[in-house]
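I have placed the structure first, in the form of structure tokens, so that the comments after it can refer back to it.
Part of the complex only, each chain left as placed.
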Amino acid sequence: MPGLEDLYREIILDHYKNPRNEGTFPTPPAIKAEGHNPLCGDELTVYLILEDDVIKDIRITGQGCSISRSSASLMSVAVKGKTLAQVDRLLKIFKSMMSISTNANGEPEAVEPEEYSERELGELVALQGVVKFPVRIKCATLSWNTLIQALEDRAS
Amino acid sequence: MERMNTPTATSKPLNVSEIRKDFPIFTRHDGRPLYFLDSAASSQKPLSVLQAMDDYYSTTHANVHRGVYQLAEHATELYEGARFKIGRFVGAPNPSREILFTKNATESINLLSTSLTRGPLHRGDVVVLTEMEHHANLVPWLIAKEQFGIEIRYIRIDDNGYLILDEIDKILEDAKVLSVTLTSNVLGTLNPVAKLARLAHKNGAIVIGDGAQYVPHIATDVNELGLDFLAFTGHKMLGPTGIGVLWGKADLLEDLPPFLGGGDMITDVRLDGFTPNELPWKFEAGTPPIAEAIGLGAAVDYLENLGMDRVREHEVALLSYAFEKLESNFGKDITIHGPRNISDRSGVISFDFNNIHPHDISQILDQSGVCVRAGHHCAKPLMRHLGIAATARASFHIYNESADVDALIDALAKAQAFFG
């Protein structure tokens, strides 16, 4: 049985207790999206300030468990200042780490984790242990899915 | 369980250590201790239930009802015998006609919401529910609203988790259906169903009880409760998955149009129409859950053998013990939802603890082998009323003992230390 320390790394507890980039932005200029985890009712709102193809700033509000809150906080740090292409790459790596990935039809499909360096992931690597607790994967990915939602809503 | 105070105890308490020997999971699980406090989601099964099904498959299986040969006849006898037994267990006056087998309590309620809108209900008719219903007693009616156009009214709940009955006359006025849970799977509230049924009947409404969390734990008599229909589910009452029950008054069932169509529920089929079968088969389309009915019959035997009054006393005692322990250990750090009065409660305890998210609580408790449920418990409107997204919930059945509560307390202390 995987131990609690696999799940609740120190970085995670830190981001949970001291979430970065918490709060809201007025919309506009920000864009936003709401996400929720039907399993537990957790809810999250992501606000993005985009300039050209760069995420200039991000804020997140909501309620959730330690994994979903810390993952949101970690994500906010990871994507701030990044181009959309960079975010896309990060997302792909993150999903690989969570051992969920999607096929051409957007359908979930288990795949081999692709190649990536830990350096690219940075602090996000702290969430690696979540994969041993499959029910919690949805907690870890909630903020990412909400981020994608915000970007897709804007595109359409 | 020395420390329990059971003021209403009238009979010999359950011998839990003997009972636990009947449940293979407590010895066959992976070796770690198992403090299973999630019976409200699904109970464990005694060996006698597994054996009844194995024996059936190993000696008597054949499809029921249509076979002339002995094997099929014996299978039919076992299946219909289970129907009879299960009906008697809830006080059905005429079990062999009034007990319908479904796949779960959810299907039982969908059967009603569908057949009622195909039959006696008219567009705009009022169905009364409560704010504390499980999704199983909400979504079928929301579908009926969407597809057919019923109106839904809700009985609200107060801060202590009781139904607010001040305006009940107005709410029930002209209502055609009252469908209410006998006890909340989140708050534990035991609702005053007999009283509600009387009021509803005065208004000419039919009364449906959701007994999913009640029948497994408390002696049930549909007549005393004043119900017209009662839905419950096998897997929460020591029975197998894959079976639910709907009891209904014969004359009401008689007048209801069928639900699912297929074999067994007809007396005749033509290319342009069909004639429904008699009760209860009119509502059982296709091959029924034969082994599951037999398994549920064995579960009922097991419960009756213990005595449902003793089962209830045992759970009240555990509830008292748990309340006392939780409050003396954690004081203001814990908030237990629902009535304070134990005798108004069934054996579930939903709580907030130290603002630690229920997912995290459940995860940390699991590390000590303590299984509690975390989430919205399929009662999102109630959660909204409580102003929270989720709770942690511990729930009891006959195999639980004070050691389970003690383990819960210890594990909560660990969670407190971890996230504190």
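Read from first to last, the chains carry the letters A and B; within each, the first residue is number 1.
Assume a contact is a pair of C-beta atoms (placed from the backbone, for glycine too) under 8 Å apart; a residue touches a chain by one contact, two chains touch by 3 or more.
Quantities reported herein were computed from a predicted structural model and do not represent experimental measurements.
**Q** Using the labels shown, what formula gives the copy number of every chain type across the whole complex?
**A** A x2, B x2
Keep this in mind: only the chains that are shown with their structure count from here on.
**Q** With chain centres taken as the means of their Cα atoms, state the distance from chain A to chain B in Å.
**A** Taking the mean C-alpha position of each chain, the two centres sit 38 Å apart.
**Q** Along chain A, where are the residues that touch chain B in the complex?
**A** Of all residues in chain A, those touching chain B are 1, 3-4, 7-8, 13, 39-43, 63-67, 133, 136, 139.
**Q** Where on chain B does chain A make contact in their complex?
**A** 32, 357-360, 363-364, 367, 374-376, 380, 383, 389-390, 418-419
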